[in-house]
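Handing you this structure, nothing more for now.
All protein chains of the complex are present and in place, except for one that has been dropped.
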Amino acid sequence: MVIKFDNVTYKENIMTPLEKTYIKNLSLIINENKITSFIGDSESGIYKLGDLINASSYVTSGKIKVLNYINDGRTIKKVNILRMNVGLVKLNKDEMLFNKTVKDELEFGIKYFKYKTEKKSVRVPDALKLVGLTSDYLEKNIKDLTLSEIRKVSLASVLIFNPSIIIIEEPTYGLQNKDREDLKKLLTMLKTKYNKTIILLTKDTDFIYGLTDEVFIMNKGSIVSHGGKELLENEDLINTYNLKAPEIIRFINYANKKNANLTYTSNILDLIKEVYRNAF
Amino acid sequence: MHSNKYFGSYYPVDSFIHKINPVIKLVALFLLLIPIIGSMELKLHVVMLFFTVMLLYSSKVPLRFYFNMLYGIRYLFILLLFLLASRGLDLETAVIVLLKIVILIEYLSLIFYTTSPNELKYGIEKSLSPFNFLSLNLGKFANVVVNIITFFPLLFVTEQKVLKSASMRGLDYYNQDILSKIYVASSSLKNTFRLTFERIKEEKFASTLRMYNVSKHRTNLSTNKINFNGIFLLLIHLIFVAYYIYERGLL
Partner (left out) sequence: MNFNYLDYVETTDLSFGVKEKMWITFLGDKNKDIVDNLLFKKENNFITINYSKITNKNKDKLRKLIGYVSFSMLDIFLGERISDELAYNLESLGTNKKEMKEKVEEIANSYKIKNIDKSPTELNLSEKIKLSFARILISNPKVLVIDDIIKLLDKSDLKIVLKNLKNYTEKGGIILNFTTEIEETVLGDEIIITDKEKIILSGKTISVLNEEKLMKRLGYNLPFIVLLNKYLKDYELIENYILDYERLVDAIW
């Protein structure tokens, strides 16, 4: 158990006319060395979870225990070590990137985390390589980059510290198919080879089916369902919460209504072989 | 934490004050200036202060937003008191001057919290329209004025964003003592200024995309209403002006 939520409620703009509750009485446990996904629509509050876990937002009530730190609304001592170990990649680049060039952005935290700065010349190009960018991106201005380059730079600026927990909001937004496949391979490698804990906050069920170990479905600030990837095969459940099931599941469900008896799989080639066998 | 994210920019709720036509607000501000500048009577200032606080309360903006700024410049007030005392002015005059400043600051904050930049532009243009015969470019002037007014709130809002992003990557602002806070805030200033200017450019571009044109005539869906709220405000101000004129002996 590496992250524990204990009856957490999160509200913004408290005691003003604009008060809004995003997370209600949430209790959950996220396990180590696994890829956990939170899925939900825009009203579900999933985009606030990342800030709560790395303590850049404080809980309104309840308690979050991350590694050895507790976020219960009070000041946290030595919070930098927590932040270095929990990397958060936000969907909106304006909430995350603020330097002029890619080089400044990647080198920013190294100075302040007092991390092994003598390895700066190695860490920065390595981080870019992990996400698939070459070193000539270092001199480019962030506002001149395309969307997919910005998302890759955001991920690199988090991976550069080698955090043990990596949280990504909408990992596939802005990325083309090849980049998505590369990201899938990267996340799997980070989990198995480097023992990292990965948390994905997304609506994209196609990407996580076949990648994730655990799934939490959120609706209006609370967890409504929790399980393994077989949760994504329950199309009725997914549709109730304003989400779309993976395309492959939708096809299999239509086919099984006609008694095709296909088994759930995330690989299209296996599916085709089974269809071929069953149709004759 | 982060109690005031708005720093004098528009606060998006619906209230008695928000519904008032911006032209009326600016006329009321002008009317308020008459007794503020001219009068030296304690009773009038106390009543005006009370009235302003009532307005603040009815604007549905959290009261601590208004008092934060006063609290921030409390040392300046003490300095001012000493300055006035050294010039030989008595306590009553000093208090009156203080009240003038407080009323003016709070009234201006009220206008900035309850009027959006668009409404301000409209208000400045329309209220200066009697001067159209001078064939000055009033639209551009209103634009420049509003840009200057909204620059500093935008700067503070951007600074908050940068501080939050920086704290996610090691330069933490929130869990530190005051000296470190000052260090963190000042080292982020370069990025903050650059991002503020970029944001201003983006907002200007967004409005040109939506066909905003300074020299062309624009209509308005809801801004040019004259309703009870505005008339009530003007009446009270006229009462103050009338009392001031009476107090001065029909000057």
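As written, the chain order gives the labels A and B, with residue 1 at the start of each chain.
Just so we're on the same page, a contact is a pair of C-beta atoms (placed from the backbone, for glycine too) under 8 Å apart; a residue touches a chain by one contact, two chains touch by 3 or more.
What you see is a predicted model; the values in this text were computed from it and never measured.
J.: Return the single residue from B:Ser59, B:Ser116 or B:Thr196 that touches the missing chain.
T.: Residue touching the chain left out of view: B:Ser116.
J.: Across the whole complex, list the residues on subunit B that are touched by the chain not included here.
T.: 10, 12-14, 18, 116, 118-119, 202-203, 205-213, 216-223
J.: By the contact criterion defined above, which parts of subunit A meet the unshown chain? Give residue numbers in ascending order.
T.: Counting only subunit A, the missing chain is touched by 18, 20, 41-43, 47, 92, 146-148, 170, 172-179, 203-204, 206, 239, 242-244, 247-248, 250-251, 254-255, 257-260, 268-269, 272, 275-276, 279.
Just so it is clear, only the chains that are shown with their structure count from here on.
J.: Let me have the rounded angstrom distance from the C-alpha centre of subunit A over to the C-alpha centre of subunit B, please.
T.: The separation of the two C-alpha centroids amounts to 41 Å.
J.: In the complex of these two chains, what residues of subunit A are touching subunit B?
T.: Touch list, subunit A to subunit B: 13, 15-18, 54, 56, 58, 75-77, 79-80, 83-84, 88, 94-100, 108-109, 111-113, 143, 157.
J.: In their complex, what parts of subunit B are in touch with subunit A?
T.: Against subunit A, the touching part of subunit B is residues 1, 5, 12-13, 60, 62, 161-162, 164-172, 174-175, 188, 191, 194-195, 198.
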